[in-house]
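Only one protein chain is missing from this complex, and each of the others stays in its spot.
Note that the chains are named A, B and C in the order they appear, and that numbering of residues resets to 1 at the start of each chain.
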Amino acid sequence: MTEITKEIVAEHGLSESEYELALEILGRTPNLTELGIFSVMWSEHCSYKSSKKWLKTLPTEAPWVICGPGENAGVIDIGDGQAAIFKMESHNHPSYIEPYQGAATGVGGILRDVFTMGARPIANMNALRFGRPDHPKTRHLVSGVVAGIGGYGNCMGIPTVGGETNFHESYDGNILVNAMTVGLADTDNIFYSAAAGVGNPVVYVGSKTGRDGIHGATMASAEFDDDSEEKRPTVQVGDPFTEKLLLEACLELMATDAIVAIQDMGAAGLTSSSFEMADKGGVGIQLDLDNVPMREEGMTPYEIMLSESQERMLMILKPGREEEARAIFHKWELDFAIIGKVTDTGRMVLTMHGDTVADLPVAPLADSAPEYDRPWVPTERPAPLGADDVAAPADLGATLVQMMGSANIASRKWIWEQYDHMVMGDTIQRPGGDAGVVRIHGTDKALAVTTDCTPRYCYAHPETGGAQAVVETWRNLTATGAKPLAITDCMNFGNPQRPEIMGQFVGCINGMREACVALDYPVVSGNVSLYNETNGTGIFPTPAIGGVGLLEKSEQMMTLAFKGAGETIMVVGETTGEMGQTIYLKEIEGREEGAPPAIDLAKERLNGDFVRSLIHGGDVTACHDIADGGLLVAISEMALAGNVGADLDLGEALPAHVAAFAEDQARYVITVSADNVEAVTEKAKNANVPLQIVGTTGHNEIKVGKSASVSLHDIRSAHTNWLPGLMAAPGSDKE
Amino acid sequence: MKARVTISLKNGVLDPQGKAIEHALHGLGFEGVGDVRQGKVIELDLGDISKEDAPATVDKMCTQLLANTVIENYAIELLD
Amino acid sequence: MKARVTISLKNGVLDPQGKAIEHALHGLGFEGVGDVRQGKVIELDLGDISKEDAPATVDKMCTQLLANTVIENYAIELLD
Partner (left out) sequence: MKAAVIVFPGSNCDRDMKVAIEQSMGSTPAMVWHGDSELPETDLIAIPGGFSYGDYLRCGAIAGNSPIMREVVKKASEGVPVLAVCNGFQIATETGMLPGALLRNANQKFICKDVDLQVVGRNERFVGEFENGQIVRFPVAHHDGNFYADDETLARLEGEGQVAFRYADSDGNVNDATNINGSRNNIAGIYNEAGNILGLMPHPERLISEQLGGTDGKIFFDNLINSLS
């Protein structure tokens, strides 16, 4: 038997004090299997030891929340006995090492989190951050990640309806791949993970267990160094076909009442799933590892418990229902094995070849997982930058073209055309708008889904950035006419043991909390990915937010495309000229400075509710929120989508480039038919909402008074060609 | 000068294709078949390159592009 | 008894994967490379089957499933 040395403990990522605690809990030295279990259970990934204290401060309740954080995914009520179930999850480290499989299995994992709760997935999203475009690895990573996401989601037949993609040098050594899934279930048929019923069978279904990704969970929490590629950590290979079968088989079994509890095997596989189920139910579990379906010979208990083979589930069945369940899984040609039973001992007892190979108390291991109050320092808010701090460009028109063809604004069509975004026949707003919208099959309702975060704001001032990420999702949903209901988050940060990084985390959480409270927009699920650092350089703090909203009447859905000529273009909200941390500043002046635009949550709510009421009232013909790049970029996106130009007058209050590219928040562009302008103006006045007429739609160009006149054709070339151009450039290693 | 590169999944790496093929062969009545693994062969003409340089060059092609060394092994044969 | 089946596109059938690899190799500076073709290798364990029966059995697997003879050729090697 392997002797447990200091080195072995360290290799398992346990600190000395954590190991002390383990010894105390156990009252003896753990064997290797037990040590492995401690190590994955107490990894950052599974235990949230650095983040828990702060996550707890987020608002998680609302009358429409059926299940908040803590289960496999969050559940909200969307009326008529139906629920939306959703979550976002990271697969950052594996995707850097093997972009195709890393991203693919990330999608597979988040899909399981959602269908494990009884939902049929109806939409996928993905939030991606890559290094600078000309970094030698960027193209290889972009092409692999996008192909992997598509490869998995397309095969599953779930439409990928949107996402976001950023490029910034802070991600050169640590890309972010965050995947989100939204599913649909009946409120009276939702499945949870708490094991119950002493004597009930514990059942394993899905793929066989191999030696995949052993230590994946600890890898996902370990900082990178330059030779992590050399170590070739065990990467899992996804099998979307098996997952599709698993989905259909699980839903078929879920239509009966045979299941007591169910949990997918994700990170830390059988270990975390069995412990979580036992812990939630306050019971013990006894597993006979000989019965675990195995792909390879000679697997040890350690390997079986730590394997991260994909496409597997663990269930507790009601007594006597085993054969019925087995028949369903066999029909779908999947493995089905009874591997243990629920006990009243409160312990996890594992046997193999007749020996007890591990015997651990469940609750202490799961609940006394270390929880740290890590030291943190707040980030000072930099001074704002206004009109005086940013020189005017020589040529506003050329600047617009440059902005539209810049890394973080250019069209992502090259990406979403590789995703099946229409399968299931309910996508009524495809990628390219403010949010993806899918009808709820067979009803008048629809769900809008978006993911957003502006990491450069979060870096400059985490609190503002955290709030901004939340409000941007809320605005994006609002712009489609949907009522925003709840969010999921994916908190991607550097090393939390550095106080400034921990300060970023705390700041972002604080900002998110305020925004969620002010907007009645609770957090129902989420995920934390820390240690996104290479050689001591962390990523920009990136709290990716996934928002879900409801359209009661799908016919009321709004899109951003200009619908025709002669309509009046209006801006809802105020433009004061916030130039700090703008795309303009970075792309045109090469500066990353100043405070991010200020957030006024009361105004966000007021303006957003106003816009939504206009949309529902039929007053608006197009709507788009103003975000990255400011007003002129938003208008240009609307023009390109509708293939109709605009004749603009941005007023005299601000210099043209500031009026055009400032990133003031709480703003929307709407178009209104000429005969409705007066009525809408009146409504704005009554609602106390700032509203400004900025121009008229028409012709084939964007014209800004006397300052600029650019053809849509030129804008379109810059906008659509940037990403394909980047990806087609020669010399990229690996296809 | 020509080369043939055979790329196969490393031992222990899941091979969904191989698994599916095995299953389909069983369905067609080839019940005894097992351990099916699928790999790739890439054949290429190396152009004007000396016999001495060829192995190192093809090896470079493999690590840089042809094989995904995180999950795949490769074998090189030089033909002429 | 084991077998290895190598499947390649017939001459004259355009090979988009091979072409893409060739293009990428050129991009990486391997300019002399040409005529890149990609194929598949399938390895299988035939189980209890006599040496005499093996070739015909594997051939049947190829025509029934493993190769699409409209576009592909196959070659069988028996290993043991």
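As a working rule, contacts are C-beta pairs under 8 Å (C-beta built on N, C-alpha and C of every residue); 3 or more make two chains touch, one makes a residue touch a chain.
The model shown is predicted, which means the values in this text are computed figures rather than measured ones.
Undergrad: Relative to the complete complex, which of the depicted chains are touched by the chain excluded from display?
TA: A, B, C
Undergrad: Of the residues A:147, A:654 or A:677, I need the one that contacts the missing chain.
TA: Once the missing chain is taken into account, the touching residue is A:147.
Undergrad: Using the touch definition up top, pick the residue from A:46, A:265, A:428 or A:558 that touches the left-out chain.
TA: Hidden-chain contact among the options goes to A:428.
Undergrad: Which parts of subunit C are in contact with the chain that was left out?
TA: Residues in contact with the chain left out: 12-17, 19-20, 64-66, 68, 70-71.
Undergrad: Write the list of subunit B residues that the hidden chain touches.
TA: 16-17, 20-21, 24, 27-28, 38
Undergrad: Taking the full complex into account, what residues of subunit A touch the chain not shown?
TA: For subunit A, the residues touching the absent chain are 147, 150-151, 154-157, 239-242, 244-245, 332-333, 416-425, 427-428, 430, 439, 554-555, 735.
The rule is simple: only the chains that are shown with their structure count from here on.
Undergrad: Measuring from the mean C-alpha position of subunit A to the mean C-alpha position of subunit C, what distance in angstrom results?
TA: 41
Undergrad: How big is the gap, in whole Å, between where the Cα atoms of subunit B centre and where those of subunit C centre?
TA: Spacing between the chain centres: roughly 10 Å.
Undergrad: Enumerate the residues of subunit A that touch no fewer than two other chains.
TA: Residues 733, 735 of subunit A touch two or more partner chains.
Undergrad: List, in ascending order, every residue of subunit B touching at least 2 other chains.
TA: If we look for residues of subunit B contacting two or more partner chains, we find 64-65.
Undergrad: Note which residues of subunit C are touching subunit B in the complex, please.
TA: 2, 6, 8, 18, 21-22, 24-25, 28, 30-49, 57, 61, 64-66
Undergrad: Please output the residues of subunit A touching subunit B within their complex, sorted ascending.
TA: 97-98, 100-101, 207, 210-212, 232, 235-239, 241-242, 295-296, 309-310, 333, 733-735
Undergrad: In their complex, what parts of subunit B are in touch with subunit A?
TA: These residues of subunit B touch subunit A: 9, 12-16, 19-20, 23, 64-65, 68-71.
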